[in-house]
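Only one protein chain is missing from this complex, and each of the others stays in its spot.
Lettered A and B in written order, each chain numbered from 1.
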Amino acid sequence: MTAPLQQTDAAPAGQPEQPRRRTAVDDGDAAGLGRGRAAAFVAPAMLLIAVFLIFPAIWTLYLGLTNWRLTGLAAAEPEFVGADNYLDALNDPAFRTSLMLTLAFVFFSAVVGQSILGFSLAWAFRRLRQGIRTVVETVVLMAWIIPASVIAFLWIALLARRDGTLNALLGTEGTAWLLEYPMQSIIIFNIWNGTAFSMLLFSSALAAVPPSQFETAKMSGAGTLATLRDVVFPNIRGHVLTNTLLITLWTFNVFAPYLITAGGPEGRTEILGIYIYRVALKEGALGEGAALSLIMILINLVVASVYLRLLRERKT
Amino acid sequence: MKLNTRLGGSVAGLLAATLVLAACGSDDDGGSGGGDPSQNADATEVTLTITDNAIVGGKNSEGATWVTEWVIPEFTAMQEEKGVDVTVEFEENGVDDEEYKTKIALDLQSGEGADIIGIDGIWTGEFAEAGYIAPLSDVAGDAVDEWDGWEQIPESVQQAMSFGGEKYGIPLGTDGRVIFFNKELFAQAGLPEDWQPTSWDELLDAARALQQLDGVTPMQINAGTAMGEATTMQGFLPFLAGTGELIEEDGAWRGASAGVTETLGFYAEVYGGDEPLGDPLIQQEAQGRDTSFQMFADGELGMLIESDYLWRSVINPEEGIAPMPNRDEVVGWAKIPAREPGAGVNGQDFVSMSGGTGRVLNPNTEYPQQAWELLQFMNSPEAYEAMLAGSARITPRDDVNAEALAGDPMLSYIAEEVLPITSYRPSLALYPQVSVALQEATAAIVSGDSPEEAAASYQSELEDIVGDDGSVTTD
Partner (left out) sequence: MTVRQSLGFIGRYLFIAFVLAFFALPLLWLASAPFDRAPSLAVSWPEFTLANFRTLVDNPYALESLWNSVLLAAGTTAIVLVLAALASYALSRVRIPGRDALLYTLLLLSSVVTGTAAMVPTFLLISELGLIDRQLGVILVLAGGLLPTAIFILKDFMDSTPRSYEESARVYGASSLQILRHVVVPIARPGLATISVWAVVQVWGNFLVPFILLRSADKRPAAVTMFTFYTEGGQPDLALISTFSLLFSIPVVAMYLFVNRRYGFRFHGGIKR
């Protein structure tokens, strides 16, 4: 509950009059923006965010304390149930399973899969012909920008048991990939779907590493691993943090696998995004769905602070 | 919910609480009681809106086309003769049922929405309990009871849109479940063309005969959670009815009873063992139902227990999604037998389940009389005849069915043989959750649990769901 409460306090910071009350400290304000004008620049975005994001978000969090449902008696007369939704969720084995699945999904598909594949591509691009690089970049980007509803059909066709493309290629006719390896399938799917972001981010990051440092490493006879560790990583630490933070957050909320597996077989791919969809939309338990969203935010907060500790502290 | 909505970041928290209280607390915006039936009865300028989960060129295209091209122009012309200027709009949807349900529930919840709303009959209970809809006669007054159309709609079909003994809407159509079978495969397996099993054993015997054929899956009965309601309606409930039990009777939900365990036992016969009669993997796949349709259309599946939807929209040689050019020659159908003759509900030999959609009046309508007039018009014999032009389907009206279905042996069979023996789902708010618990029980069988284990976990799941809102019986 701490995050949203702080949020209410933090929101007015976007309004023009508040920052002025504090003492002005100039920290390299090259454009001569000044506090007042800076606040005016920030205000329109904050206003929109306040009305269309913070407001519904806080409302949602409030709903998490009620037993409100979309239909039925609980829709007519919702009751305040306090922390019941949270306790129910934490005691529900289905939720705990879903949470474990989500953590595995985020770790393997995003933190490991997308980051490593994205970085490897960016690394390989440095010594690749421009033409080939453009082709690869475009194909990887297509996997990212084609809408999820379309992509779902592509993957169903790829992994289909009867006449699927993969089975035809591997000669494994009749293998039900989505039933025998459901989690592995959606992890690979998500790597396919999201690697583009890491690839782009790391491409820019690598371009910003001073070439002289590579030269020095080469002259001192450092191998690839040593170069990555001593030259590249210290330079791109900030990018690694941004990348990991964002893809973790996004992957926690991923919903596209629902269109492929519907959370099955038997809930074995029911990651949190899908679980919340089932509870809130399919079952109409809006209060419970709202509570689950907050739990998800809190987990994200914990994960984010771990990242910050691992990656930022050493910098100073 | 009239609120002075000043929206600023600093007051957002306070405002959120106020709005929620307003949204949840006040009864009148849900419109539970309906307004004054005679409101605006003499208006000469009227705007009415119809909504349904249909869209021209997409889901339920025929229904949408009928509304836009027949209902609206005809009704407008009719009213013009009476000197009333009516504008009728049609809000098309045509998406996943649950998403449509969410949308109309949100509309009704905020006191808005179309005047005439198409819903699935099974939502009647939960919508009524939420105060989203009201009995027709509360909304439109005595005119409702005076309608002569009610006589043409059998009591059992009316039930689909009723709750607590009150009529909330007019049913639009109904359906029935049978065993579809492939006559060519039956001939190869030495089974008769006019096959009609009289017990579960005979049904399983036929499946075992089909098992001898190469490359043929003997039968599929819907199971598992991926198929959602299709599992409950096409699989579990008709077979449960075949044991003489209904899922809910007199306010008590059926727990791990003898019938529930026997029904799960039938699933175990089909999907269990080393050489299952059905393909259990299909029941776990997200697209399993599509696969079973495709297999049936390709002549790779011997028997499929489905509703007449399979016949009309799936294997229909003209407009089906898995068209079967020789459908009329190859596909046969038989009633679902009770466990043994006389063991079904009401001592029946054969059983089935039916569902149906219908239309309700929005209690918040500004023009209750005109809305009812339009609804009544949409359910007139002429309207059904116009809707059926070219394609047959079962309507709620006996007078229309008698003529319209004559050309379609399958649908006549449903209307004449199946509807008299069919059962309906309880129109209660808890049903959708109970249905999910049943789907999970069948899923457990498919993945190898014993019927007793599956029944026991279903029982505890059911107790959680029902809680204090009802009772659970194992008799």
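One rule holds in what follows: a contact is a pair of C-beta atoms (placed from the backbone, for glycine too) under 8 Å apart; a residue touches a chain by one contact, two chains touch by 3 or more.
This one's a predicted model, so the numbers in the text were calculated from it and none came from an experiment.
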Of A:R162, A:R237 or A:R268, the one touching the omitted chain in the full complex | A:R162
Residue of B:A130, B:I170 or B:A230 in touch with the missing chain, whole complex considered | B:A230
Which residues does chain A use to touch the chain missing from this display?
-> 3-4, 6-7, 10, 13, 19, 22, 25, 27-35, 37-39, 41-42, 44-46, 48-49, 51-57, 59-61, 63, 70, 117, 120-121, 124, 127-128, 132, 135-136, 138-151, 153-158, 160, 162-166, 168-169, 192, 200-201, 203-205, 207-208, 238-239, 242, 245-246, 249-250, 252-253, 273, 276-277, 280-281, 286, 289-290, 292-294, 296-297, 300-301, 304
Touch list for chain B against the chain that is not drawn | 1, 3, 5, 7, 16, 19, 23, 55-60, 91-97, 99, 102-103, 106, 110, 112, 230, 287, 289-290, 293-294, 309, 313-314, 321
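What we mean here is this: only the chains that are shown with their structure count from here on.
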Please report how many Å separate the Cα centroid of chain A from that of chain B, as a whole number.
-> 38
Partner chain B, residues of chain A touching it in the complex = 8, 11-12, 14-15, 46-47, 50-51, 54-55, 58-59, 62-63, 66, 68-73, 75-78, 156, 160-162, 176, 178-179, 260-262, 264-267, 281-284
Given the complex with chain A, which residues does chain B contribute to the contact?
-> 7-10, 12-13, 15-17, 19-20, 24, 27, 30, 32, 98-99, 101-102, 105-106, 109, 123, 125-127, 129-132, 224-226, 281, 284-287, 291, 294, 429-430, 432-433, 436, 443, 447, 469
